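Below is one structure; the comments refer to it alone.
For this depiction, one protein chain was excluded, whereas all remaining protein chains were kept in their positions.
As written, the chains take the letters A, B and C, and residue 1 is the first residue of each chain.
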Amino acid sequence: MTISLLQYMLIPLFSALLIPFVARRRGKLAEIFANVTLLAGLINIGWTLLSPAVLASGFSVLAEDGFSLLMVLTIYLVGLCVSFFSASYGQGRGVNTAYFYPLLLVSVAAMCGVVTSTDFFTLYIFVEVLAVASFALITSDDGREGVEGAIKYYLLTFPASAAIMLGLAVMLLSAGTFSFDSIRIIVYSGASAPALVFSLSLLLLGFLVKSGVVPFHVWTPDAYQGAYAPVSAFLAGIVTKISGVYAVVRIAMFLRLFETGAFRLSEVLMFLGMVSIAVGAIAAMKQDDLKRMLAFSSVSQIGYIVLAAGLATPLAFIGAVFHLFNHATFKTVLFLNSASLEKAAGTRDMTRLGGMEHPMPWTSWTSVIAMLSTAGIPPLSGFWSKLIIIIALWDAGAVTYAVLALLFSALTLAYFLIMQRRIFFGKKSPAAETASEVSPALLAPAVLMSAVIVAAGLLFPYFFSYLAETIASRMVL
Amino acid sequence: MIEYREFLYLAVTLCALAAVMSRNMLTAAISLAATSIGVALVLFDFRAPWAAVFELSVCAGLITVLFISAVSLLRKEEPFFAEDRTRFRLLPVFALIVAIGGWIAGWPFFEALADYARFGARGQSLGSMLWESRRMDLLGQIAMLAAGVLVINSVFAAKKAGK
Amino acid sequence: MNLLSIPVLLPLAAGLLILAISDRTRWLRELLAIGVTAVCFLAALNALAPALLGQHYQLTLPWLGGGMDFSLKADQLSAFLLLAVSFFSLLVSFYAFSFPDKGKAKWFYFNVLLTQSFAAGAALADSLLALLFFWEGLLVFLYTFIALSRDTAGSRATAMKAFLINGVTDLCLLLGIGLTAYLAGTMSMSEISAEKLTLNGWGGLAYVLLLIGALSKAGAIPFHTWIPDAAVDSSAPFMAYVPAAIDKLLGIYFLARISIYLFQLNGAMQLVLMTIGALTIIIAVMMAFVQQDYKRLLSYHAVSQTGYMILGIGTLNPIGIAGGLFHMINHASYKSCLFMTAGAVERQAGTGDLGKLGGLFRAMPVTAVCFVIAAAAISGIAPFNGFFSKELIYKGTLETGWLSFFIAAEVGSLLTLASFLKLGHSVFFDKRPDELKDVSEAPFSMLLPMLVLAAVCVVFGFGAAIPAAYLIGPALDNLSLFPEHALSGFHFDNLYLVSVIVILGAVMNHVYGYSAARGKASKSSDHIHYAPVLGWLYALAEKRFFDPYEQLMKRVPDFSALLYKADRFFDWLTDGLPVAAAGRLNDLSRRFHSGSYPAYMLLMGLAMTLFVLFTANSGGIK
Partner (left out) sequence: MDLVTIMKTAVFAPLLGAFLIPFAARISASARNVLAVSLGLLTFLAAAALLPRALSGQVAAYTLAFPLGFDLTLSADMLAVFMAAVSSFTSAVILVYSVDYISHYEDQTEYYTMVVLFLGSMMGLVFSMNLVWMYVFWELTGFASWRLVGFFRKDTDVQKANKTIMVTVFGALCMLAGILMIYFANGTMDLRHLRGETISTLAAVLIMAGILSKSATLPFSTWLPDAGVAPSTVTSLLHAAVLVKIGVYAYARIFGVTVVVAEGFYYGVLLVAGLSALISAGAAMIEKDIKRIIAYSTVSQIGFIFLGLAAGGRTAFIGGLLYIMMHSVAKGGLFLCAGIVEQKTHTKDITRMGGLFRAMPVTAVSFALCSLSVMGIPPFGGFFSKFLVFRGAAETGSALVLALFLVGAVMTLLYLIRLFYLVFLGEERQDAPREGSFTMVASVAFLALLGLALGAFVHYPANYVEILTSQIGAIE
């Protein structure tokens, strides 16, 4: 682990352990504690990344790993949004704030651990910590659905842990080390033992399951759907991305595996990515439950990242990382809005919604921004990341994938338009008559995230130069 | 040292039995964790520090926490139901038979193991091993423990509130 | 201020001014229109005079660029035409002064003046684009002229018919001009005539398209069908002005332009033109013969006479062409005159139905005399002008060697005369019905134009050499027309004998028909109208079975429905199909996402196994 990044993991952990003691009886204090911790972290990482000196140097003075830094930023961003959102959302839902916020902080800490670890075993440990924490978070409210979701999450991702452990075992046997650097050197030496490649493929398998790539995606809709509303945003926005997708990209990126031996693995990865894009988009089309639809949409978007990771060219990684970031932002907005909607209208069943735009204009328009970004409509952030991925695919000769990826954007747009029509625009439903816009505190995270989406789209050159400087240029050994 | 090692074997066996036979799922899970810790020590003793570390991390830490949380969830979900545990009562007998048979047949093997143990003892201590090369994992363990505690508390609190 | 801008801009400005003049003023509009048309007439004379000396007024303004300038040029042909247009505008303005049934005076004069403006522009245009501009611009005023002449559904329907027929053929003209301009590389007609186009390939198409435009304007078969309808649904001044005069003038002018100046025609095209001419003559005159309405009868003749002009120009020899052009101006004069008499009779007697008219000679002597002169002229009776132009056409036809066309033309003449015998007899002679006891002569403002036109018929007859020398000859100066005795005035030859035979034939036919109809002059055509096969054909024609416009309009809905089906297909392709396909795929995916754990576990296990097997086999463990 990069030592300088350790603070981002330790401080929330410390804070998490502190809250049950200091704020046991005062729920409000727990909220404030958590939010302040996350906000401080966010400001800190923001300054690290965006201080004038750094910007002036074109990000070349950043010593740390750019991927990790960006992910830490994302984690804090989403974490803050979710915790801020929960503060206003959770009242009257039987959420035990004295434990909810610490768990949230532990998750943040665990995710920071994941993205900063430099060794597979550590990574795995933190992934499991994350799994445990989110497992409890899912059940935070007093609904029965949460428990069901948690069990599904637990049961269906268990095979992933098994595969990862098996992979770790084989890795230790064949290479004798877990360290990224050592493994990379071994792979690059050209003497990569088939066993090592096999172990990596097992690891990949595990992380693919965790990221919910088709055909290992079956747990995602149920888990997201069942989870406590703000937690689904957390889960979909960042947790599964970090616990699965991040590792997949990391493996693909650091090992440059596919250039040397296991090109078939790369093909499999790309294929699965493409299948995910397709299946996710198609399945999302006719869902009635908003969160379920969003879950399938997640599957589809992860497909893009995995597709790019499978390609494993510098440009593809830029696209993949950018899309990872973007996906975290827009999916958070959408899930948070689904929570707001549920709070305001009492349901998220799309057949019973309609015309919600009138009572909830802010929610409606932030959803529009997020969905357009997801569908890759310029000049929002999603457009650029998809464009880079597609250009990378095309550049590497995978024209079929590029064109398919391009055209499936249309399908993405299609289901989002259907959603927008059924919920926000369209005929006014009885629910819309009584509902009213949620409080500003609930809107703030969505608005903030929407602003990030727009800003990331418009400031795309900065993003690109950051990623090019810290990832693409440093990838070459 | 032989006493210490035999005591360890015995403890591991007992914990394992307890884990299997316990009527209380929580006790069972904790017994299992204890078993894992014991096994980790044994492995370390047999000069397999890596295996020990992983046993400790994965089995003692992680799986236990997972089990405990699952258990707490289940208990929250539905009342614990009585089941026929007769066959579990036979387990100690079964274990005893295996132990005696093993002691008779596998004595030379244990002798050899003891040699390994002596050899391994000259290596690093478990603590230094952990600290030197798996420092990050320790953090992970701490986080894991924190998560575990919080989970249990959170879920139990919810359960209480539910009642 | 160029002289040429006067006949174009002055009526335009006056027409717009007329719209602004208050309804409460009396005679102001009428006087303004007459004054303006008179000025234009003088300007036209001024333009013609130097043209005859070989000096052409020209007006060239930058327009669309790329060689597409706005250019007017008063060469002999154009100046001649301009004069004719101005002349008829003046007469019609005068005639309509006290004509009541012409729609609102404001709109009538607006239409007259703007029609004049555009017609003058079309006549003067040297650039094909300018020609098209004015030519097609007439469409608008054709529509408003008819639609505003009566406030009935019939007039609006006829206006639409006229608009559509001419609109479609104008589109052909547009395309034809486009092609011509492309082939010639220039828009200027004077430049094209310096190097004529041939009819090979695209040139042929271009010519045919131009021909369609010209024939349609002239009102030849099959583009004529709106004219008889307009005769019923519109006013006499309109008929006298537009279909009888302006349209013929422009159509035949343009036909002459393209056939003589712009294209080098060949035998096949000659045959086509002559066939169209002959068919137009025969069919239209057959229709005219049996009509029972004054103006409708005249309108069929207007069509029929066009046939002579086309036939004349179609001969492609100087005599025939000169005849065609001469006939054009003659026809305009006597047909306008005839329509004016129709208007006068209608105004005074209140009807145009032949069955209800009769014996008006005594009541309206001046009108009747004008009618007789014009009828004699149209029937080709010497020494009126019609005789001479027809004679030239006959000669030209004979010169081509196609006797059948000559015979057709003569038969047409016979029937023309026969129908005018019937018309004159039933309107001005015969018994006067009781209802028409109080009928008196038309006012002076209507009589004067009739008299002028009748005088033209006489003057151009006895003095056929005058127009030949000053109008037709110069207009065709590149055809080396002179010396030609046919143009030198009245004379006897074989053709004169033939015309005498034709006259006799017509008279005999009328006498027979009159007796067969038991003394009812208006029924004197019944022996042909209800003849065995002809009766059936006439019945079909009355039902507009042979009207291409009606027939095509009946097909339009079917055709459109077909196109609409195609449109729906594409709609399905972009809307229905994707939605259905997505729905189908979605159903499929739903079947997989059933929510059942065992199924999920099975799927996941299977997938993981496959993954491991696949990766292990390729680059994995060996």
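Note that a residue touches a chain if its C-beta (ideal position, glycine included) is under 8 Å from a C-beta of that chain, and two chains touch if they have at least 3 such contacts.
None of these values were measured; they are calculated from a predicted model.
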Contacts of the hidden chain among displayed chains: A, C
Residue, one of C:Val112, C:Leu129 or C:Leu398, that touches the chain absent here: C:Leu129
Chain not shown: contacting residue from C:Leu3, C:Ile21, C:Leu45 or C:Leu174: C:Leu174
Residue of A:Phe158, A:Tyr188, A:Phe271 or A:Phe425 touching the missing chain in the full complex: A:Phe425
Residue among A:Glu64, A:Asp289 or A:Asp395 that touches the chain left out of view: A:Asp395
Which residue of C:Leu59, C:Leu205, C:Val232 or C:Ala541 touches the chain not shown here: C:Leu205
Chain not shown, touching residues in subunit A: 354-355, 357-358, 372, 375, 377-379, 383, 387-388, 390-391, 394-395, 402-403, 406-407, 409-410, 413-414, 417-418, 420-421, 425-427, 460-461, 464-465, 468
Residue ranges of subunit C at the interface with the undisplayed chain: 61-66, 68, 129, 132-134, 136-137, 139-140, 153, 156, 160, 163-164, 167-168, 171-172, 174-175, 177-179, 181-183, 202, 205, 556-557, 559-564, 566-567, 570-571, 573-575, 578
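Here is the rule we go by: only the chains that are shown with their structure count from here on.
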Chain pair with the greatest number of C-beta contact pairs: A-B
Core chain by centroid distance, with centroids computed from Cα atoms only: A
Complex interface listing, subunit B residues touching subunit A: 50, 54, 57-58, 61-62, 65-66, 69-70, 73, 76-77, 134, 136-137, 139-144, 146-148, 150-151, 153-155, 157-158, 161-162
Residue ranges of subunit A touching subunit B (in the complex, touch as defined): 1, 9-10, 13, 16-17, 20, 94, 96, 98-100, 102-103, 106, 109-110, 113, 117, 119, 121-122, 125-126, 128-129, 131-133, 135-136, 139-140, 142, 147, 150-151, 154, 165, 168, 172
Touch list for subunit A against partner subunit C, complex: 152, 155-156, 159, 163, 194-195, 197-198, 201-202, 204-205, 208-209, 215-216, 218-219, 221-222, 261-265, 268, 279, 282-283, 285-286, 411, 414
